[in-house]
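Just below is one structure, and these are the notes that go with it.
Missing here is one protein chain; the remaining ones are kept as they sit in the complex.
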Amino acid sequence: MALTESAPPDARGLDRATLIGMYRAMVLGRLLDERVMVLNRQGLAPFVTSCQGHEATQVGAAAALRAGADWILPYYRDLALTLAIGMRPVDHLFAALGRAPDPSSGARQMPGHFSSRPLRIVTTGSSVATQVLHAVGIALAIRSRQETDVVLTTCGEGGTSEGDFHEALNWAAIHRLPVLFLVENNHYAISVPQSRQMAIARVAERAAGYGMPGVTVDGGDVLAVHRVVGEAAERARTGAGPTLIEALCVRLQSHSSDDDQRRYRDPADLLDVRQHDPLDRFRTELEAAGLLDGSAADAIRSACRDEVDLAQAEAEAAPVPDPATALAHVYGEGGS
Amino acid sequence: MALTESAPPDARGLDRATLIGMYRAMVLGRLLDERVMVLNRQGLAPFVTSCQGHEATQVGAAAALRAGADWILPYYRDLALTLAIGMRPVDHLFAALGRAPDPSSGARQMPGHFSSRPLRIVTTGSSVATQVLHAVGIALAIRSRQETDVVLTTCGEGGTSEGDFHEALNWAAIHRLPVLFLVENNHYAISVPQSRQMAIARVAERAAGYGMPGVTVDGGDVLAVHRVVGEAAERARTGAGPTLIEALCVRLQSHSSDDDQRRYRDPADLLDVRQHDPLDRFRTELEAAGLLDGSAADAIRSACRDEVDLAQAEAEAAPVPDPATALAHVYGEGGS
Amino acid sequence: MTTMTLVEAVRTTLLDEMGRDERVIVLGEDVGVKGGVFGATAGLHQAFGDARVIDSPLAESGIVGVAIGAALAGLRPVAEIQFVDFIPPAMDQLISEAAKMRYRSQGVWSCPLVVRAPCGGGVHVHGALYHSQSLEAIFAHVPGLKVVIPSTPADAKGLLLAAIRDPDPVLYFEHKALYRALSGEVPTGDQVVPIGQAAVVREGRDATCLTYGATVHEAVAAADRVAADGFEVEVVDLRTIRPLDRAQIVASANRTGKVLVAHEANLIGGVGAEVAAIVAEECFEQLDAPVLRIGGPAMPAIPFAESLAAVYCLGPDRIEAALRKLAAY
Partner (left out) sequence: MTTMTLVEAVRTTLLDEMGRDERVIVLGEDVGVKGGVFGATAGLHQAFGDARVIDSPLAESGIVGVAIGAALAGLRPVAEIQFVDFIPPAMDQLISEAAKMRYRSQGVWSCPLVVRAPCGGGVHVHGALYHSQSLEAIFAHVPGLKVVIPSTPADAKGLLLAAIRDPDPVLYFEHKALYRALSGEVPTGDQVVPIGQAAVVREGRDATCLTYGATVHEAVAAADRVAADGFEVEVVDLRTIRPLDRAQIVASANRTGKVLVAHEANLIGGVGAEVAAIVAEECFEQLDAPVLRIGGPAMPAIPFAESLAAVYCLGPDRIEAALRKLAAY
């Protein structure tokens, strides 16, 4: 895709500021992710699931939605997505370090279990793909109140094997509900390759069987994702129902900080995915279009690094949760 | 489809005896089903799920398999299927009347929960679609022992909405296992019409999303079902993997003896399904082909009626289960 | 006050509450035009239409999962699972999601959701193994869930109102044998029966029978029989299984010094174990006899054949026998 400063770079008319903003969001996601992995190796962050390789998909999707109005039901890999919607690096670092101000869960959940009511990022648990049904229920509520918001829910290609994924797509299709099912297909579920997860080449092939459109998009192409998600959101807003979107990603890191993918992936494969780093790609595109040069890119990078440094300092200074609160919020007030 | 006595009526070369056998199996299923419903109205059989309208599908499928070698995991509507595989009318009447000799469960389960180890009809519970996964596991065992048997499992179109259905098809496709998934689509799940069950016109459209062939067959056409199931079984036996078969049926009776479909179905619809009675249709075809005439048909009918009469007498004379056995078989012997 | 059956109390309460609060929706298999397989939702679809009375696909995890989502977004869903026996496919949504939603978000998100399901077996319910179970103990073990089981039409109404208005997920189990067997007075107003309060349904000074659901009526019958011999049994209907009314349990046990816990569900690991353990710990000094428990035997559920089903069910006879054992101690 050719980008120029004068002509809008795609049919959706993204201007330079927006494009640079998307690039910055990807860089911020990457740097924060890298930082958390350093903290992990230092023994300070017990557990990490990395978003590296998924940034284009996540930022492209976020940019196509109305942050704070549209509902987001993410999964544990969506660091860059939740940042792009509006969570702050320090929010994620509170979680990584298990500190009380973690807005997602007050350090009750593992990091990567994002939540923010003001941003309409809905709390998720660890049981894979359960949130896909919640997305449908939220869409039902949206419909019943005749609102125009849409719901985005994400999961990995492994998550599509769960019964809940099936039940959710079926329900959404029957009622033509405003949900986007975004599958971030990185071809591995921990160690299980896609070929042992399904007998089809493309997750999007499932869509027809539910009676909804299915699209496979290059998840390394942030603008393509932006376009596809935007179109699906448009359809959803106008009552045309749900869409299954498969974004082809690469998993640059191991499944989690407890995993070592060299034990089950080919060295050649691991080299190959490095060639598909979505950050390098977008940067090259922006440079080719004359929208970014080396020094601007460096400036973005160092601004992001400063932001992460500051966030880390703030998070490290934050208190751990007060044990006296451990038993709170099991039940709400006002029950009989 | 035109039938003649001399030329085999279809590519699979069914001879007259086979065809008449299939017709007889359908008649027997119908008469037994009607009898159980009479017993229900008399207060003797507490609960019935009728197979009426599904006989062509069930007999066609059974006739395409190797009874006693191929495995069957049926659902509660498969009276004619299990009869055609080799269960006896009296077996079903023992169950209907809650008598001890019921081979399926010794009257522990509701009628319609068929089981016979010698016939490889596997016990099923009431939780819809769970058996579909068991079928896959059995196919796995078949494969691991390098046997050539296949597994047939059935459910209604409602059952396809359960997560287990999805998980089963996906697994079978990945491992190319010898399973036939036969969906008896009668367009209703109790009162819920197909349009509220799925957003697609044909259940078979789901198959492509799993990477297996999907076929929709007129389930009122016993020979078409026989052919489709036979072809799928052939593929499965030769290692080519599973098939999803959708047979379009009519539900002539209410969902069960506890239901009254006039409360939620159009009178016109109920009249219309009557026009699609698979028994009338096969009889007409056989007569047109000169393979059956009125008196032969009457003879079949009265022989079946005699068989059912005898079976009823035997079942009514059978004892109810001995309460002393109620606690047996919770666990097996030989555990440590 | 109006006299009605238990199923009618459920139905009219849903009707009233949907009229009062437009956030309330009903969803489940066959709850629409058919009105549910037991008629508990009859007339709702006519009154409130497709958008608020939703015939779901045949998928229980879907029903509960979608209801959770709707609750997160501000609706008040009342999901019906056709039989409690078909709740297990939804267990992950209930245990992993509904129960933990509030806790895991520090109270930022919550899940006000009711899951109704008919439970139990017994006389004239030819349900067999998969239409007869009582699974409340499983849910009573899960922090974040509440569990209620009414034994009268009035409680059916009062507890259903409480459940719908509760800020948290409530499992509301309706015993099938009570649906139409028994009619009772139901207050006409907005009479909530608070969750967590047991009720003394029969007074007595000599022993306490702690029970709930259909067994309450069998226990009262048994108590009446032993009363003929001067042994007066207090029958306590727990009504709420989680949270248990510990104060009432302990007070009654301390008063009488002899306790029987009785329920239809399987005895081993059942609700009775928790109740008996509470009594054993808190009332040790006051007990004049061992805490007895009776419940379903170690067979998977209630068989189809009546001859076998009778082995499962308690009935007043077995409760009476247990009470006489207490009397004789």
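Letters A, B and C mark the chains in the order given here, with residues in each chain numbered from 1 onward.
Note that contacts are C-beta pairs under 8 Å (C-beta built on N, C-alpha and C of every residue); 3 or more make two chains touch, one makes a residue touch a chain.
For clarity, every value in this text was computed on a predicted model and none was experimentally measured.
Participant: Please identify which of the visible chains the hidden chain touches across the whole complex.
Facilitator: The chain that is not shown is in contact with A, B, C.
Participant: Where the complex has a chain not shown, which of B:D78, B:E167, B:E246 or B:D259 is the residue touching it?
Facilitator: B:E167
Participant: Going by the contact rule already stated, which one of C:G32, C:P57 or C:G272 would touch the omitted chain in the full complex?
Facilitator: Spelled out, the listed residue whose C-beta touches the missing chain is C:G272.
Participant: Check each of B:L14, B:V122, B:V215 or B:V228 against the chain that is not shown and name the one that touches it.
Facilitator: Reading the full complex, the residue touching the unseen chain is B:V122.
Participant: Which of these touches the unseen chain: B:A64, B:I138, B:L180 or B:V273?
Facilitator: From the options B:A64, B:I138, B:L180 or B:V273, the contact with the absent chain belongs to B:I138.
Participant: Write the list of chain A residues that the hidden chain touches.
Facilitator: Listed in rising order, the touching residues are 46-47, 98-100, 105-111, 125-129, 158-159, 161-164, 189-192, 196-198, 258-259, 263-264, 320-323, 325-327, 330.
Participant: What residues on chain C make contact with the chain left out of this view?
Facilitator: Interface residues of chain C facing the absent chain: 61, 85, 88-89, 91-92, 94-96, 99-100, 103-104, 129-130, 137-138, 140-144, 242, 266, 268-274, 276-277, 279-282, 284, 287, 289-293, 298-301.
Participant: Name, in rising order, the residues on chain B that touch the hidden chain in the full complex.
Facilitator: 71, 103-106, 108-109, 113, 115, 117, 122-123, 125-127, 130, 132-145, 163-164, 167-168, 170-171, 174, 328-336
Convention: only the chains that are shown with their structure count from here on.
Participant: With chain centres defined as mean CA positions, report which chain is farthest from chain C.
Facilitator: A
Participant: Report the inter-chain centroid distance for chain B and chain C in whole angstrom, where each centroid is the mean of the CA atoms.
Facilitator: Roughly 37 Å, centre to centre.
Participant: Residues of chain C that contact two or more other chains, please.
Facilitator: 56-57, 59, 61-62, 89
Participant: Touching two or more other chains, which residues of chain B qualify?
Facilitator: Expected reply: 161-164, 196-198.
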